[in-house]
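Shown here: the complex without one of its protein chains, the others still in place.
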Amino acid sequence: MHPGDMSACEIAGAVARGDISAFECTQAALSRIDRLNGSINAFLHIDAEGAIASARSIDSRRARGESLGPLAGVPIAIKDVLCTRNVPTTCASKMLKDFRPPYDAFVVERLRTSDAVIVGKTNMDEFAMGGSNENSAFGPVRNPWDLSRAPGGSSGGSAACVAAGMSPIALGSDTGGSIRQPAGLCGITGLKPTYGRVSRRGLIAFASSLDQVGPMARSAADCALVLETIAGHDPGDSTSLKADVPPYSRLLEESLAGVRIGRVAAHFTEGLNPEVARAVDEAFAVFRAAGATIHDIEMPHARWGVPTYYLVAPCEASSNLARYDGVHFGHRTDTAQILASHAADRTQKNNIDSDQADSTLVEMYRKSRAEGFGSEVKRRIMLGTYALSAGYYDAYYLKALKVRRLIRQDYLNAFEKVDLIGGPVSATAAFPLGEKTGDPLSMYLVDLYTVTANLAGVGGISFPCGLSASGLPLGFQLQSPALAEPLLLRAADRFQRITDWHQRRPHLEGTLQQP
Amino acid sequence: MAITRSDVAKVASLARLELSNVELDTMTRDLQGIVGFISSLDELDTSGVEPLAHPLGTQNVFREDIPTDSLSLSEALQSAPRHDGKYFLVPAVLGETGSA
Partner (left out) sequence: MMMAAASQPTTSATTDVLPYTIVIGLEVHVQLLTRTKLFCGCSTAFGAAPNTQTCPVCLGLPGSLPVMNHEAFILAVRAAKALSCRIAEFTKWDRKHYFYPDLPKGYQISQFDLPFSSDGKLLVCDSKGRFAPRTVGIVRVHLEEDAGKSIHDESTGCADSRIDLNRTGVPLMEIVTQPDLRSPQEARAWLNELKLLLVYLKVSDCNMQEGSLRVDANINLHIPLPDGRIAKTPIVEIKNVNSFRSVERALLYEASRQWDEFNHTHAEIGSSPKQTRGWDDPAGVTRAQRHKEESSDYRYFPEPDLVPVTVSETELSLMTSAQGETPALLRSRLESQWSISAYDADVLVNQGIAFVGYFERLATILSDGKSASNWMQQDVMRMLNENTVAIESFPVRAEGLAALIAQVSSGAFDTSRARDIFSEMVKTGRSAAEVAASMGIADVGDDELMSLCRELVACNPKIVADVKGGKEQAAAGLLGQAKKKNPNVNPGKVRQLCLELIRAM
């Protein structure tokens, strides 16, 4: 089999046995990236040199009989929101165009010690804000299933990369659905772990109380393998959970007999595309056939999820992005121009205003941020700044935190009756590029089915459950109580043992002819 | 309470974002729409509900007072738009102090 078509589990096994070298796997990934990235734009930075060096080191250590890590030789792509030491980390923003962090994110450290081969950094919506990957400062990602369509976002580069077979696994981050939604739209499997399951250290913050790193792969089994590596307590992240990490990939065997899956009727009323609805209901039928029982449940506050999310996330974002002011790192405007224009002003007015020096600095801030950030990022900074400003805090932010508690309570109530909650991940299949860019609100609604899991901190996974009439993948989402990733992965894996939706591939060679 | 163009200008100043006149118009229109949407939360009675800032209720996380390695000076300055090898440099700030 071509290494580009092998799963992470298969590659790690083959490399460990010596059936294939890490170098061959890496070369296969790099050559596919080389061939496809021009059309898909999934990568912002390809680290061929670094990847080949680590592959060679893995092969030589194997040759010396040393033991290898669990991801030995597996090519992995990293969303460009995660810090990689001395490797460009841009968040797809002009603001961080030249930023090279002096440190690795916790998850990147873990991947390195598990002998995964990092092939590059993937494109995304700027600062992970968006649902289509069209908010990247470095151009949109194209959906490998149809290059005229969006891959979803914000982890669109990681999703497209895996869907196109440029690497078997990738890391994404999920603040309101940014792993699960693009996974669904690209026909792959994406896991958003429980908040605190994976360290956020080195994950460039969008909304700190919602952000979570997770694996994206072609199967739940591969997600399990990656989660085993990246999960675990990090004393450097105060919100990291101290719970033990189960051997996820060895907990997939048990059947689903007796597992109770909740179905929310409200998911199927307004706005859900009938093709998606049909595929989702067929997926429920698969689970029923596998021994699970399906139960109607209610999530009475779920409909408030999106407005709540669009307060909590922008408020935190406006704060997290305050550090990008052009002083210690990131883009700085041409201050010589400001000084020159001030000098001209002074000559005109013939006086030296004591405010002058300070306003140069303030002007540097304003211009640096205006030049460095794209329009969606600015919109959210503005929204968050407004909602936190004097006089509005109680009406907006505090209100949202209260609704957040009600939403979490919905989950706690539901999980007394069922073990998992199933449903759609997106209302439609992948939408055409440009369709929603003119209307921010319509873009915000793509998170409808995913944001509540982030607000409640629970886990969620999405995986393909069908194809639309036009041949686009459709996704199914399962959500679990906190730290129930073993069940989440087992259920998705069971589904993938019964169905073959996850094995469908985009017909890339045909579509590549398009511009 | 509809958000006005002058509200938006004030917020932009607070957020240190320069907006052109055209951007100010667009931003005002966008924020009006979004704030209107968000204000649908008003329909929900949340009296007596405690706010939830942290999803999982973790508490009391500390580290011990043990020194760890700092970055080297060159690493500390490596991302700075302007530095002199010792300090970060910014256009002169005079008179005003930041805050307490």
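Labels A and B are assigned to the chains in the order they are written; within every chain, residues are numbered from 1.
Just so it is clear, a contact is a pair of C-beta atoms (placed from the backbone, for glycine too) under 8 Å apart; a residue touches a chain by one contact, two chains touch by 3 or more.
It should be emphasised that the depicted structure is a prediction, and the values quoted were computed from it without experimental measurement.
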item	value
From A:W145, A:Y310, A:F329 or A:F476, residue that would touch the chain that is not displayed	A:F329
Absent-chain contact - pick from A:G13, A:G50, A:P88 or A:P102	A:P102
Given B:T26, B:S39 or B:T58, the one touching the chain that is not displayed	B:T58
Residue numbers in chain B that touch the chain omitted from display	10, 13-14, 16, 53-54, 58-71, 73, 76-77, 79, 82, 84, 86-100
Residues of chain A in contact with the chain not shown	82-83, 89, 91, 96, 99, 101-103, 105, 200-205, 207-209, 235-239, 315-316, 318-319, 321-325, 327-329, 339, 352, 354-355, 357, 361-362, 365, 385, 388-390, 393, 397
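To be clear about the criterion, only the chains that are shown with their structure count from here on.
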item	value
Computed distance of Cα centres, chain B from chain A, in Å	22
Complex contact set, residues of chain B against chain A	3, 7-8, 11-19, 23, 27, 30-31, 33-35, 37-42, 44, 46, 49-56, 58, 61, 63, 71, 75-76, 78-82, 88, 90-96
Partner chain B, residues of chain A touching it in the complex	98-102, 194-196, 209-210, 235, 238-239, 241, 301, 304, 307-308, 310-311, 318, 325-332, 335, 338-339, 354, 357-358, 360-367, 369-370, 373, 378-379, 381-383, 385-387, 389, 396, 398-406, 408, 440-441, 444, 454-457, 482
